[in-house]
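Okay, handing you the structure first.
All protein chains of the complex are present and in place, except for one that has been dropped.
For reference, chains read A and B in written order, and residue numbers begin at 1 within each chain.
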Amino acid sequence: MTRYGMLINTKKCVGCFACRLACQMRNHLEPEETFIKFHTLEQGEYPSVYAEVVPTQCMHCVDAPCQSVCPTKATYTTDSGVVLVDESRCIGCKYCMAACPYGARVQIEATGVIEKCRFCWDGEDVGNPPSCVGTCISGARTFGDLDDPGSDISREIVSLNARPIAGNLTDSKIFYVR
Amino acid sequence: MTESMSRRTFVKGAGATAALAATGAVAAPVGSLMTERAHAAEAAPDVRTAPSLCNGCSSKCGLTATTVGGKLWTVEGLKGHPYSKGTVCGRAHGLAQMAYSDERVTQPLRRKDDGTFEPISWDDAFAEIGERVQSIIAKNGPESVALIHDPRPSGKYYGPRFMNALGSANVYTHGAACNSSKESGIVHTTGASNFSVDFANAKMVVFIGRSYGDAIRPSSVKSLADAADAAKRIVVVDPRLSNSGVFATDWVPIKPGTDLALLMGIAHVLIAEDLYDRTFVEEHTVGFEEFAQNIASCTPKWAEGVCEVPADTITELARALAKAAPAAAIEPSWRAAFGCSYANSFDTARGVTAVNALLGSWGQKGGALITSSPKPGSLDAQKFPSVPKPAKKRVGDAAFPLVPSGMGSNLAALQAALDGDMKAFFFYNSNAAQGYAQPKVWREGLDKAELVVTIDVQMSETAVLSDYVLPECTYLERMELPDFIGGKKHYVGMRTPALERVHPETRSCDEIFTGLARACGVGEYFDFTLEELASAQLESVGVTLEEVCEKGVVELADPHFTYGVPKFKTPSGKFEFKSDKAAEAGRSAVIGFAPRLVEAKEGELYLIGGKQGIHSHTMTMNIPALNAVSRDYDLERLWMAASDAAARGIADGDLVEVASSEHAGKVRVHVTQRVKPGVLFLPTHYGITSPYQTHARGLGINHMDFVPFRMEPGVGSAMSQEVAVTVKKVEA
Partner (left out) sequence: MVWGPLIAWYLFLAGASAGAFLTAAFVEKKYPDSVKMRVAGRLIAPIFLGIGLIMLMIDAEAGLHNPLRFFFLVMNPGSVMTLGVYFICVFMPVALAEAVLELMHRRVPSWLTWVGIVFAFAVAAYTGFLLGVVQTFPLWNNAILPILFVVSALSAGLAATSMVGLLVDRTRFEHMWLVKKTHVILSAIELVVLFTMLVIVSSGSLEGAASVASLVTGQYAPAFWGGLVLLGLVAPFMIEGYPVFITKKVETSMTSLVVSVIGEAGVLVGGFLLRLLVIMAALPVAFL
């Protein structure tokens, strides 16, 4: 079975926002609408400082909280583990926005629908690769099949000891190297 | 200037997008309904792709633009392009949308007496400009006319050709406010205008001020990321921990403008401890003895006193570099700390090359490489007649003999305007008045000029000061001349029109300069089309126009790069620790320490500037998608060390007033541990004042407002960081 996931290596992320901008174009988002958010962190004191940019987006959780609260079943999960929104069912109640622990849900101004990262789903399958991965200038993002032990992402998760951003919150399919 | 085309209208307008989803050709947009997808499959989507070269910065990365129904959908990096290597940065995605900006210049404009603009026809614009240029030349000679541009492939050819045809040698790039000093320094030691680090094989690399992660070229970021992956030693010398810090093994905070002391300290250790490459120095350099003597007193202890980097760190860096040599180098940098920043920037650039010489890394595997660039061969002289060389030398070249020949000092041209000698200015793809020196000085200079013409896609601050604004189409709407790319391998790339012109009254660079030339009576040098010239240039290197238009980038004949000491194209044919030309220009003949000009007084802080990954100078500020990023993340804020902030009772997000001898402005503060105490970092994109850029206007302050108008001796660059300021909290 294919089960899609992504790895984000913050040790390679320079916080250039290319992923956000590529995603906005690909998904026809307005400038203020974005599926990817950035968290800039600073640890330590001058001159021993570690700075880190952590991009976050929909984590495509197993048993996603946004899906379980969605009253209209507009949010659903594909067989390949991608959490999607059926816009023809969404009433824009924002319950999913409240339930998402990662603040990954975004209201689309024109339609009122609450959307989110869809791994660039095109109606049949995920983007190959999703635009954020395709444009990443430093190779900080890897996308692929988590169920294929030979895939780049599966191997990198092991070799780089990548983990969900907050393992206690949800069973996420985005893995972070920090 | 009102036509707007948001991507939202695109979504609504293109029923085809739903169909695309069904065919799987491209992703369905958010906003299209699943139910629509089922029955929209029969409508054939008009999906097209066209290659181009990004205009987001001077890297000109290869990309593919995809359109749906003639409207831009995405841009993606071109895999075969040596700079993009298949990916593009945020600016590329943002700038591509410029075509649909609601604040473009859409027709030629003429300034009225009250400062507002009125639309005029191209014919009138050309006729009036032609007449005025001819009258100015008749009265003051062609040396009173200047072109200032930030050249792109077509502009590089057409702009200077137009000037030279008028009889003027006054062609200037933005260089004096960019990388002039750095290039000049490298030229006057190695004979080459630049060099690169052989990252793939280097063991240790030292960056001075430059941040690949902030002033982005994707291939550079990738090579740095790969180096970090390979656990190489990457040292970042910078008053600020930049976004490249993630790749660095060492952050060496330094007092701004004193990088030269660090370099001389390292050189001192290399020589004193006999760690330098004797063979290279003896066989391939001149002036070493004087250099060694010059820096005999530049001990690490002394350097610490100047640059505030601990002596032990300096000694350790020198020893580590020597151990890694020749697979080690100081990276050449770009604008950053010594492109145009300080009174000693020329010396600092020479200092960088000097350390690389002591390491023997010139031309070595993993070291500092001087590579070649391709050029078009000779063309049919009937069709493309050569333009006679102007009689008089470029204004400023005499005062600044070290200025790179390909750049000139645009500030010298500004000075000539202030002096009343430069009468006419053409600006192309250049917002000089906002970024090249203090805006108020530019305003004064351009006020004195009799004619100012700006060619741009939007109303920049420079355009606002112009008598005529000629609207260019955006880069995705035009074809340009081939772009020849050097390095270990040679390539040629091209812009092809990916979009129909959104505004029919906009024109491409070649069309505009050809029109200007004809109006000024020198049309005989422009009797060919862009396609004809592009074809001829490409054929001269064995490639067809069709091939480049199809692929976007084509690899040229292998230049057969080999490792080994390069040919130094200096007067002596060797690496020059000592340069007669530098001495003639009033700079030190022998490389050695020189101080920065401005020292912070009690209570003052050094103001440094730098780029952010989503912006290209001021050009991208008004693009809503990029501007939104700045606003979402408060990127316009002034970085201040936590200790400096605490001492002034300033908290993160507070509004402060920044004041120099020249200017005072208010901005919010980003309190951070990532900057050296005593130093402020201000991103250099903000403070847009053009009333025609409503998305950008009012966000942040402009770095150059604070910097006194001065020029680096010999080189004529802006000394853009020779400034100290006071900061105080604005009480609410």
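Following the convention adopted for this analysis, contacts are C-beta pairs under 8 Å (C-beta built on N, C-alpha and C of every residue); 3 or more make two chains touch, one makes a residue touch a chain.
Values in this document were obtained by computation on a predicted structure and should not be read as measured data.
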Could you tell me which displayed chains border the chain that was left out of the figure? A
From the listed residues A:Ala18, A:Ile36, A:Ala51 or A:Cys70, report the one that touches the chain absent from this view. A:Cys70
Using the touch rule from the top, list residues of chain A that touch the missing partner. 39, 41, 54, 56, 65, 68-74, 87-95, 97-103, 107, 111-114, 165-166, 169
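The rule is simple: only the chains that are shown with their structure count from here on.
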Centroid spacing, where centroids are CA-atom means, of chain A and chain B in whole angstrom: 33
Any idea which chain A residues touch chain B in the complex? 10-18, 20-22, 24-32, 34, 38, 40, 42, 44-47, 49, 51-53, 86-88, 108-111, 113, 115, 118, 120-125, 127, 131, 134-140
Please give the residue numbers of chain B that touch chain A in the complex, ascending. 6-8, 10-12, 17, 20-22, 24, 26-35, 37, 72-77, 86-90, 92-94, 96-97, 212-214, 216, 218, 221-222, 224-225, 228, 241, 243-247, 251, 253, 613-614, 624-629, 632-633, 641-643, 672-677
